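Omission of a single protein chain aside, the complex is shown with its protein chains in their original locations.
Per-chain residue numbering starts at 1, and chain names A, B and C are given in the order in which the chains are listed.
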Amino acid sequence: MAVTLAQAINAALADEMEADPKVLMFGEDVGQLGGVFRVTDGLQERFGDKRCYDTPLAESGIIGTAIGLAMYGWRPVAEMQFDGFTYPAFEQIVSHLAKMPNRSRGTVKLPVTVRIPYGGGIGAVEHHSESPEAYWAHTAGLKVMTPGTPDDGYSMMRAAIRSDDPVIFLEPKRRYWMKSDTELPVTTEPTHEAVVRREGTDVTLFCYGPMVRTCLEAADQAADEGWSLEVVDLRSLSPLDTAAMVASVQRTGRAIVVHEAAMTLGIGAEVAARIQEGAFYHLEAPVLRATGFDTPYPPAKLEEYWLPDVDRILDAVERSLTF
Amino acid sequence: MAVTLAQAINAALADEMEADPKVLMFGEDVGQLGGVFRVTDGLQERFGDKRCYDTPLAESGIIGTAIGLAMYGWRPVAEMQFDGFTYPAFEQIVSHLAKMPNRSRGTVKLPVTVRIPYGGGIGAVEHHSESPEAYWAHTAGLKVMTPGTPDDGYSMMRAAIRSDDPVIFLEPKRRYWMKSDTELPVTTEPTHEAVVRREGTDVTLFCYGPMVRTCLEAADQAADEGWSLEVVDLRSLSPLDTAAMVASVQRTGRAIVVHEAAMTLGIGAEVAARIQEGAFYHLEAPVLRATGFDTPYPPAKLEEYWLPDVDRILDAVERSLTF
Amino acid sequence: MSTAASDPNDLLPPDEPVHLLDPDGTYHADPDHPLDLDDGQLRELYRMMVVTRKVDREAINLQRQGQLGVYASCMGQEAAQIGSAYALAADDWIFPSYRELGAALVREVDAAGFLHLYRGTWLSDHDPYAHNFGLMSIPIGTQALHAAGFAMGAAFDDNPIVTMTYFGDGGTSEGDPHEAMTFAGVFKAPVIFFVQNNQYAISVPLERQTAAPSLAHKAIGYGIPGFRVDGNDVLATYAVTRRAVERARQGHGPAFIEAMTYRMEAHTTSDDPTRYRTQEELDEAAKTDPIARMRNYLTARDLYDQDLEDGIEEQAKATATAVRAGIYDAEHGDPLELFEHVYDDPTGHFDHQREQLQAELAGAVDGEDL
Partner (left out) sequence: MSTAASDPNDLLPPDEPVHLLDPDGTYHADPDHPLDLDDGQLRELYRMMVVTRKVDREAINLQRQGQLGVYASCMGQEAAQIGSAYALAADDWIFPSYRELGAALVREVDAAGFLHLYRGTWLSDHDPYAHNFGLMSIPIGTQALHAAGFAMGAAFDDNPIVTMTYFGDGGTSEGDPHEAMTFAGVFKAPVIFFVQNNQYAISVPLERQTAAPSLAHKAIGYGIPGFRVDGNDVLATYAVTRRAVERARQGHGPAFIEAMTYRMEAHTTSDDPTRYRTQEELDEAAKTDPIARMRNYLTARDLYDQDLEDGIEEQAKATATAVRAGIYDAEHGDPLELFEHVYDDPTGHFDHQREQLQAELAGAVDGEDL
């Protein structure tokens, strides 16, 4: 059965709400409207307006009350409507959601899932195409995950909700309509593990979320060139699966990290730092990065020039191979 | 004349307020109290309570009004009382301070300096010892600088205020009382350049802010061991002086990045990524990191175990040399 | 006009919003809100509303034709925007959200330029200093602080200008307008917080934003007077705003105005309002249309005839046509501009990134020849 990423996440939310009466879903416009991307479509109708409800327009309030609800014993799934609108909640996320369990010496658990549609490529106006994952992955106490396929959208979402740790769940919005031939429910690999999406021998592409598909396309094109690219979907951005990264580079000797976020201090920086440490003698060229630029996200008509695409990836591959 | 870092910054603020009547200084407790670290001591008395004033307790308000004041034509210097209390202002900093000049196609300049005492080592309670620099350095549109010496405290602060770009000015609070024998005013190197604080031949220590002194101590101790360490003070965290980093490693062949912030996606990740790219064939060992752990900042009695110190640095040096 | 409120209850809004025009155009004089508008100005208000609606409609069409990525219509809110913006002096500043086409047109911001944000040609397309009209602000409520800071800056400089910021009913829930009103109250900043209460924040109705008796009841919590006005009544909106503006200009500090209005269109062109409101509700709201009301008033006062209507229609059409021409198939600019405005002094930034893009543009990096 063909299922889109948005449908898969919707199904995961519904199945988890069915399985566990403590799960609550809330945010701006998630109720009757079903979310601006319809990811929460039908949940209010099915589970009532106590289990799936609209909040006032206040992101710090959404996360702050999620913490209180979790302390009470609920299992909140909070939606931030867009990546760029998580910033008002930054203090609640960084100072409390990430730190309170540790502060409490483990007596307080905060099983909160923060759903964030993120990334660009949909022609949106400003603040609707941000890739804030590095902010969260740098913050100890959070788990950060992002599915690159509908199957992972379903399975990782269920795992995120079941996790007793706070999870930042980043949904690659431009892939919401990406389809997979899947029978739900489906269980994929554990959320903290990276997965090799395509094996190859010459260069590894490390990617996640929206760039998984782009990297697979790049690998297809590269094959015509005679280059064998391995594609590793990181899936979890905190923790990072260092062992899988190192293992792949031990095989290929070359690595490119691909993400939409700005290069400087993006996930690619950490991946590069870990690989050069963990696979120093295996590297035949430096780890390169094919990413967004160190400029604010551009206007819609220029985003194609800003976003990494097959060309930018293959250029990096070529630079790696000819280093 | 012996001058502390706090005094040097205070003098820079006073001199710049004197030189430019458009400079305003504001924040929580910066007026009559002179700031909780006395960095604004005497400014209100000298320049009046219109030029140096206390605000309501609202950090988003402080940065948001700073933006409005700058649009009007003032040159605001806004204090965030502590590192951990910048987070309520995150949205104003990331969505507006960093982006509005670009959004306006250059018609709006925001010459705002955000002063943030940061870092640990002073035995403080939670949220008073954070090292949030990576959040800012990942954000395009901001300049991020941090002095490691009183001379730089003076000179970089004056440069920051004069810059027409928004500057996050990170003050290493545990070094506020560090002295230097200086006659003010003093002009140091341009703010975007890294500076070699000590030359060496075996390994380079890259550091900034509070860790500059620690690295110099480490280099002293290492000398007894017969190891010659070079110490590079990055000074500017955005932009990073890649050329200086690469040049140093081309000389020494080995590098350790040292900072208090958590390792994952700290500045060290970016420094490592750039060095392995820019000095690939010169590296005799991977770039290593001696940093804080990937855990929330600990309670005061345990901070000595968390913070990088001479031992942790020299351990990394040894690992590098014996790699 | 009251000066500094000595009785705190003076800060509370009246029980009913100020209202001068009935939907049928009947005018009720109100000594507290005298009309200082001559016939030309009355026609001008009407004209601007009609032009706004026309351009607004054109924008919706342009979006449907794939020329704009998205558009947030101000249909139904023309009186609220134009009445309020018209009450400002030319030196005064406006800090808008993303829905203030009407206010932008009062400020003579080029309408096609305004829409280029929605096209995505650039992130904005007007010089704020040329119009005293700030950049559109998308993160809800954030611009309220810029308006407060700017007003503080003017007051520090003894410059008797006033700033006005627009935000929505939803916006009142965010922390930033709260902090903005706190600062404005404490510093007696000459800023008007103008809330267009259009009943919805996307799909979320007013009662999910607050349990307050009215939004204007928030003002007293900041020591600010709270006003309420029928926002579909352009004369009342003008008069109430005028009063608040003059009060601020005379040094009596900020004011909060809640304009009761209704968003006749979808939240944006991406929205499907049938999911959350009924046709009956819309039909009901349409009866209070601000443009029809003003036309009725002008007609009753013999200030309106077919010639006027034709002239205005023609002008509206011309503006819409110009907008269309300015947008349709407009090329984007030079992609290298991405690096131009990030920093005033970019020394050390973008090391090789500009070159990378340059190479990509030159086709040197080209998937095709792979």
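Rule of thumb we're sticking to: a contact is a pair of C-beta atoms (placed from the backbone, for glycine too) under 8 Å apart; a residue touches a chain by one contact, two chains touch by 3 or more.
Keep in mind the model is a prediction, meaning the values are calculated, not measured.
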Chains in view that touch the one left out, judged over the entire complex
A, B, C
Pick out which of C:G102, C:G185, C:G231 or C:P335 touches the chain that's been left out of the picture.
C:G185
Answer key for C:G69, C:G149, C:G223 or C:P273 versus the chain not shown reads C:G223
Quick one: say which of A:G34, A:G64 or A:P132 touches the chain that got left out.
A:G64
In the whole complex, of A:G34, A:G84 or A:G141, the residue touching the missing chain would be A:G141
Residues of chain A in contact with the chain not shown:
24, 50, 55-56, 58, 60-61, 63-74, 88, 91-92, 95-96, 99-109, 140-141, 143, 163-165, 190, 192-193, 236, 238-242
Touch residues of chain B, complete complex, unshown partner:
28-29, 31-34, 36, 54-61, 84-85, 87-88, 123-128, 221-222, 224-225, 263, 293-296, 298-303, 305-306, 309-312, 314-315
Had the left-out chain been drawn, it would touch chain C at residues 8-9, 11-12, 173-176, 178-179, 182, 185-186, 188, 207-214, 217-224, 253
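Criterion: only the chains that are shown with their structure count from here on.
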Once you've mapped the touching chain pairs, tell me: line, ring, star, complete or other?
complete
Find me the chain with the mean Cα position closest to the mean of all the protein Cα atoms on display.
A
Far-end chain from chain B, centres as C-alpha averages
C
Chain A and chain B: spacing of chain centres that average the CA atoms, whole Å
30
Between chain A and chain C, what distance separates the C-alpha centroids? Give it in angstrom.
36
Just curious, how far off is chain C from chain B if you go by their C-alpha centres, in Å?
40
Residues of chain B that touch two or more other chains sit at 60, 88, 91, 95, 99, 102-103, 140-141, 238, 240
Send over the residues of chain C in touch with two or more other chains.
122-123, 139, 175-176, 337, 342, 349
